[in-house]
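What follows is one structure encoded as structure tokens, with my remarks underneath.
With one protein chain held back, the other chains of the complex are shown just where they sit.
Then we have chain A:
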Amino acid sequence: MGIRFILMVNKQGQTRLAQYYEWLTLEERRALEGEIVRKCLARTEQQCSFVEHRNYKIVYRRYASLFFLVGVDNDENELAILEFIHLLVETMDRHFGNVCELDIMFHLEKAHFMLEEMVMNGCIVETSKSNILSPIQLMEKMS
């Protein structure tokens, strides 16, 4: 399994999206998120985007006020995950039009839906933006 979890966290350290691909109890999730956020948010722009934590490698990237944190296995390609984060942001950007934190907050389900299109049980399966977005657009047309 490549990706173990995906988090979006704002500057204040509040979680805005959390998607886990392995089962952790609520307490474990809280603890993990707390530790990771503390570790990653303290880092400066000049430092590298990879943090080792427990048995994960965290690949993170900051867009404006939002941090995208992806926990991966140790043998995952870090740069590919960075590109994946960028792809995710671009996809959301295309859908929401200049995506911001509020978009994700109020349309969490859509964000989850996009993720589900892109990632299946921790493996990246879809990387074409239009393929990812077509079901969502269809849904919006329906309602």
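Brief remarks on what is shown
The rule is simple: a residue touches a chain if its C-beta (ideal position, glycine included) is under 8 Å from a C-beta of that chain, and two chains touch if they have at least 3 such contacts; residues count from 1.
Basically, contacts and distances are computed from a predicted model.
Its record in UniProt calls the unshown chain "AP-3 complex subunit delta", which is the match among "Mediator of RNA polymerase II transcription subunit 8", "Nucleolar protein 11", "AP-3 complex subunit delta" or "Odorant receptor".
Residues of chain A in contact with the chain left out of this view: 1, 14-18, 21, 23, 26, 29-30, 43-44, 46-52, 75, 77-80, 82-83, 105-106, 108-109, 112-113, 116, 120-121, 123-128, 131, 135, 138-139, 142-143.
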